[in-house]
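This is the structure I want to talk about, given as structure tokens.
Note that this complex is displayed minus one protein chain, with the remaining chains in position.
Letters are used for the chains, namely A, B and C, taken in the order the chains are written, and counting of residues starts over at 1 for each.
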Amino acid sequence: MKKLRMGMIGGGIGAFIGDAHRRASRICNDFELVGGVFDADYEKSKEFAKKEGISPDRCYKTVDEFINAETKMAADKRIEVVAIVTPNALHYPFAKSLLMNGFHLVCEKPMTMTVDEALELEKLVAKHKLTFALTHTYTGYPMVRQMRDIIASGALGTIQRIDAQYYQGWINSIIHGTDSRITGVWRLDPKHAGASSCMGDIGVHAFNLIEYTTGLEVKEVLSDLSSVTEDIKLDLDGTVLLRFGKLLKGVIRASQVCGGEENGITIAVYGSKASLKWGQENPNYLYMLSDTEPTKTFKPAHGYNGKNAEAGHTMPAGHPEGIYEALANIYKGTAKSIRGEEFDPCEFPTVHDGVRGMKFIHAVVDSNKAGNTWMKV
Amino acid sequence: MKKLRMGMIGGGIGAFIGDAHRRASRICNDFELVGGVFDADYEKSKEFAKKEGISPDRCYKTVDEFINAETKMAADKRIEVVAIVTPNALHYPFAKSLLMNGFHLVCEKPMTMTVDEALELEKLVAKHKLTFALTHTYTGYPMVRQMRDIIASGALGTIQRIDAQYYQGWINSIIHGTDSRITGVWRLDPKHAGASSCMGDIGVHAFNLIEYTTGLEVKEVLSDLSSVTEDIKLDLDGTVLLRFGKLLKGVIRASQVCGGEENGITIAVYGSKASLKWGQENPNYLYMLSDTEPTKTFKPAHGYNGKNAEAGHTMPAGHPEGIYEALANIYKGTAKSIRGEEFDPCEFPTVHDGVRGMKFIHAVVDSNKAGNTWMKV
Amino acid sequence: MKKLRMGMIGGGIGAFIGDAHRRASRICNDFELVGGVFDADYEKSKEFAKKEGISPDRCYKTVDEFINAETKMAADKRIEVVAIVTPNALHYPFAKSLLMNGFHLVCEKPMTMTVDEALELEKLVAKHKLTFALTHTYTGYPMVRQMRDIIASGALGTIQRIDAQYYQGWINSIIHGTDSRITGVWRLDPKHAGASSCMGDIGVHAFNLIEYTTGLEVKEVLSDLSSVTEDIKLDLDGTVLLRFGKLLKGVIRASQVCGGEENGITIAVYGSKASLKWGQENPNYLYMLSDTEPTKTFKPAHGYNGKNAEAGHTMPAGHPEGIYEALANIYKGTAKSIRGEEFDPCEFPTVHDGVRGMKFIHAVVDSNKAGNTWMKV
Partner (left out) sequence: MKKLRMGMIGGGIGAFIGDAHRRASRICNDFELVGGVFDADYEKSKEFAKKEGISPDRCYKTVDEFINAETKMAADKRIEVVAIVTPNALHYPFAKSLLMNGFHLVCEKPMTMTVDEALELEKLVAKHKLTFALTHTYTGYPMVRQMRDIIASGALGTIQRIDAQYYQGWINSIIHGTDSRITGVWRLDPKHAGASSCMGDIGVHAFNLIEYTTGLEVKEVLSDLSSVTEDIKLDLDGTVLLRFGKLLKGVIRASQVCGGEENGITIAVYGSKASLKWGQENPNYLYMLSDTEPTKTFKPAHGYNGKNAEAGHTMPAGHPEGIYEALANIYKGTAKSIRGEEFDPCEFPTVHDGVRGMKFIHAVVDSNKAGNTWMKV
């Protein structure tokens, strides 16, 4: 099948999230990155394009130039979809221009800086009939989709409480001065990050996960935010009370100063008949609790899951999807060896490992045949 | 950087392991699949090549034809490396021919059917100075590499016991007749699977993991294998006693009939000073036990790990590598939408989710500013 | 050592918490139950006394009668300490009378119905120089004491966030009518339970656990409570925002309608240098998180713990304290057998199990001596 021609705004050398988008697009195998504006610094942008094998004439100086050039190309050459992976404040202006010129978009969150900007983008998407994907990545996990399906089926009865958490600790090393390497400090500057650090960056993921899995809308919030130290202007931590309707309440807890927490996004939905719990750090485990039955653990790649969960997991049961990256690591070491680059012996198993393996298998079979006696390997 | 031109033998439509190799090669981004013999059935092979966007003239009927045609190509066109992902019995003849004709290889395990074949491949690799990678995929996990590094550092003291397990349950549904869909039944036929089913397919992974992490060689084995039912000829289950030297002993337990076990490969190495435990189903957790200190849990993406572990993990701490697949799922849904294909609303978050998110963030910030009062979302 | 003579108010036949107090007092072996008012119904009280082997003349009709009789006894006969295990509303009047008459007290929580009552008891305790223990049982766990010690040592740096949870689901079966057996319904009646159900019964445990482990005082709260259904008068669920000082905030989440949750009390204290997490359902695991070091798991019965933790754990490492109950179950079965009562063969291992064990040990030793050959058991 023909791959979709993709452009990218941002995501040049050293950008973590741009690399994630490229890897994901290669994994799903429906996209081909062919151009973009990878860095505000044009020289760095070109350097990136070269490294990535992208044609230099599709490495543009600005988004305007990108739009100008690409819209003039023949329909079967033109970039069809653009991934926006810039700092928060640039999402809106770039998204607007690109939508108005007919590009489908994949956009990092938070989508914009203000609600009005967000509403405007929504109108543009509708008007131009374009696809706009916002990367609330956690909704791509198979067991999150299974959770949504189970809740939609009514199996939980009346929902009685919703509790979501998103705890990280990485800002500790910045605000306490032990780590100046981390590049994320634009997140603490209202000009680049918007109205909020913690809630805008991660709280909103927890919010999205609640609405995604339950199909409910949060009606009202009451929040208590904290900037933890006196000199920081944005929230680094907070608790948000939620109201969904007359009786249903919930809570979101989010923090960037929970030292030692890594990426602790969890959700629990409690119903009158059963409850569901999921956590991102072990994403293949979905727990269904009940007062009257043993706790059930749902895992991917089983006939008992719905089709949306199953479509999202391509490995057999018990193989976390990260096994592709393990295999990719071995491919990476192999590539180094073929190219004559330096590599560590640990990076891929060689033919000698194969010899050892065959000796093992045959010694094992022989020992068994000989009535369980010792055999040399 | 120029990608390595890769060919593939086997791995056509419906082949699970071939797809895994292709995904991994795309993730690491050093390889480009340009040709191969994807299926013994030429029509199916061509169908696969078309689907994958591979040029029809590099979809070959046989491995001989593949070698013939590719070796005649110019050096900058010729396939440099070949992935062999056929059933076990074909690994050896194909690997031999390909090595003799100068192709680097990535080969599935078990490498061959006999020890002599394995030794022959080892000689060929040395003679032709080629790269040969055997995909003991589990050695690609960051925390397995960390385990190797810690053991190499001597931190465990004298190793006193080694215990590895590989328990699966999938053959249950075949031998008890409840599932005829599973395609793996060639594994029960000695002609295709070789001398062993359980030990050849999975026991050997446990064996490799022991030698990889400890740097030790298994000297002798005593095994007790079981075919579980009377009519099966190969082992589906077994225990193997291990001797490493005068005092050090260990055990490998492997089974394909442990109903409900998914892919339970684990390893524990016990030393006089400390011990290490790792399990594949939660691959980001490496446990270091000690009699005198709290148990330590090592996780990827931290400064305390060695460089081999860190090079193998590209996400920040707390993001299991499978998150790339979650993001890929969202890209997949987006591609469907752009192409006008049918998709489920759960498959990607839209601009409307972005609007909801912005409303949430601003309501939260406003509630806090207003002295913790309720705000509409 | 002479045991302390204990009385009990409440806790007769069928009372769960009274039985817990008696078991605990027998385990620690410093108390002997010699009298009390075990039930408002005198006949039931006497029946209980008889069953328990308590002298009938120390089974009193009322607390007044109890006080009257006991205070007249000789100092070396008189009950010294009284455990109050009645419904909430009776704690205060009984505690007051008993304190005024010189009895030490062990009292179930919540201590009283109002703050004024609580302050009055505090004054009485001071005035009469008596010991008053309130059974916030969770503070008796070794790893909770270790948590307190670690925090007191300053190892966490500045505390930045505190998060405690107490989720149960048992009221579900009552409010949704699927279970009428459960006796706790007095908890839903303000007359007996006081101002609150969920917060008074379990939220207060979470509150106590925070103050106990951190040594901090909660200064202000903002709560959002829910009665879940329209006809219930008390809270069954709620979230409480906490303020400890200028910068430190926290949250308590408590609920009795989280279906499937059993007794999910957890606490997390996040500091600038390290963090601690503990959960009651696996009470022997205390997790210390850090941004720069592997997560450490503290367990009881190790030299690395402080003396308060170690004093509270009497088993070697790896033996959960519940193993005493496992052994008690075997003693119970043995008692049935000695008394000629009916028992299930599963209730205790017999001499035949001993024979099997000896055969096993000797067959194992013989097999090894004979060079690893099969031996009959």
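Note that a residue touches a chain if its C-beta (ideal position, glycine included) is under 8 Å from a C-beta of that chain, and two chains touch if they have at least 3 such contacts.
The shown structure was predicted, so the numbers you read here are calculated from the model rather than taken from an experiment.
S.K.: Among the chains included here, which ones are touched by the excluded chain in the whole complex?
M.R.: Over the full assembly, the chain not pictured touches A, B, C.
S.K.: Which one, A:Pro56, A:Gly177 or A:Pro294, makes contact with the chain that was left out?
M.R.: A:Pro294
S.K.: Identify the residue among C:Cys107, C:Leu156, C:Leu248 or C:Val269 that touches the chain left out of the display.
M.R.: Answer from the full complex: C:Cys107 touches the omitted chain.
S.K.: For the chain not shown, which residue from C:Tyr42, C:Tyr212 or C:Tyr304 touches it across the whole complex?
M.R.: Among C:Tyr42, C:Tyr212 or C:Tyr304, only C:Tyr212 touches the chain that is not shown.
S.K.: Tell me which of B:Ser97, B:Thr114, B:Ser173 or B:Asn282 is the one touching the absent chain.
M.R.: Considering all chains, including the one not shown, the answer is B:Ser173.
S.K.: List the chain B residues touching the unshown chain?
M.R.: 157, 160-161, 163, 167, 169-170, 172-173, 176, 178, 222, 224, 226, 228-230, 237-239, 241, 247, 249, 251, 253, 255, 257-261, 268, 270-275, 288-292, 295, 372-374
S.K.: Footprint of the hidden chain on chain A, which residues?
M.R.: 222, 241, 288, 292-299, 302-304, 372
The rule is simple: only the chains that are shown with their structure count from here on.
S.K.: Assign the assembly's chain-to-chain touch graph to one of these shapes: line, ring, star, complete, other.
M.R.: complete
S.K.: Please identify the chain lying most centrally, where each chain is represented by the average of its Cα atoms.
M.R.: A
S.K.: Express in whole angstrom the distance between the two chain centres, defined as the mean CA positions of chain A and chain C.
M.R.: So the centre of chain A lies 42 Å away from the centre of chain C.
S.K.: Provide the C-alpha centroid distance between chain A and chain B, rounded to the nearest whole angstrom.
M.R.: Computed value for the inter-centroid distance: 22 Å.
S.K.: Indicate the whole-number Å distance between the mean C-alpha point of chain B and the mean C-alpha point of chain C.
M.R.: Chain centres of chain B and chain C, defined by C-alpha means, are spaced 48 Å apart.
S.K.: Going by the contact rule already set, what residues in chain C reach two or more other chains?
M.R.: In chain C, residues 222, 241, 288, 292, 295, 372 touch at least two other chains, as defined above.
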